[in-house]
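Of the protein chains in this complex, one is absent; all others appear in place.
Entry: chain A
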Amino acid sequence: MSRPFLEVKDLTVRFETDDGIVQAVTESNFSLEAGKTLGIVGESGSGKSVTSLAILGLHRTRSNAKVSGEIWLDDQELVTATNDDVRALRGGKMAMIFQDPLSAMHPYFTVGAQIVEAYRVHHPGVNKKVARERAIDMLARVGIPQPARRFNDYAHQFSGGMRQRAMIAMALVNDPKLLIADEPTTALDVTVQAQILDLIRDLQEEFGSAVIMITHDLGVVAELADDVVVMYGGKIIERGPAVDLFQRPQHPYTWGLLGSMPRLDRDVRDRLTPVKGSPPSLINLPSGCAFHPRCPYAGRNGDRSFTETPVLGGGVHAVACHLPAEERTRLFQEEVAPNL
């Protein structure tokens, strides 16, 4: 049996800090086929971004970071690969779009120069003129008007949406097979958000890349993702096909996320129901199920929620929860679904 295009096995990322060990990601498992989109959902500090930076090997420059497990990209293992091998893939076979394009672009280099640079690292034989044409072509393809003129502009001279387009052009300049988008629309206006998501989808179809979409916005996931991974406290607590996950969400935290999503078909006077409490500290994770302090159903099965860490089950739609499957189905249908 051949491996999926991207396979992450038992990925664990820890940071040693003065305050203690930060358990940023714990034994994460997921995979992604070529051309498909995976949504990784969770609150701030749930380990979404750390996971994506681990795939790109960007924790390697941090001396306090410890990454273990396996990351297979196109039959190549990345955790144990040499720095040079991972660097050769970065920006080439796998690329990333960052959250805030203004701070993610260098203020002193023109946007064009930064795209040219990204292209020439992976095409060392190409001369400047050809690279420049390629960059202008990419700017045009992401929908930047007058790309030849904007080539010479700096990031601060672009509007927020144009800046994110330029960032996407830079990420796609080498035809990456894996594109990681870390909250690509968070810093943008709502109207621009939709344009950027459309753009990513169109380009994905055109380039056939696999996409990891990291977001806290379930609406984005519903629109783009084939599969969804829900993270909480550095662990995957639910994983499955997007359709399944939205129709039959299994984890009480996922119910909470769905409940906190604004919807057009609801009365505007209804208040959103946020997930009560705040995300856990990754230095001092709660015992047992990390979600138990915020879970309305904790304690239904004796002490297990407080003492025993639930394991992510197998199957296409997997969940890490102590509640028996039948009870979850009943709770969702009787108590949760009517309020969504």
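Throughout what follows, a residue touches a chain if its C-beta (ideal position, glycine included) is under 8 Å from a C-beta of that chain, and two chains touch if they have at least 3 such contacts; residues count from 1.
What we mean here is this: contacts and distances are computed from a predicted model.
Missing chain, UniProt name from the options "Sarcosine oxidase subunit beta", "ABC transporter permease", "Electron transfer flavoprotein subunit alpha" or "Ferredoxin-NADP reductase": "ABC transporter permease". For the chain left out of this panel, the touching residue among A:Met105, A:Leu197 or A:Leu258 is A:Met105. The residue touching the chain not shown here, chosen from A:Val25, A:Val41 or A:Leu56, is A:Leu56. Within chain A, the residues in touch with the undisplayed chain are 56, 58, 61, 87-92, 95-96, 98, 100, 103-110, 117-118, 121-122, 154, 156-157, 170.
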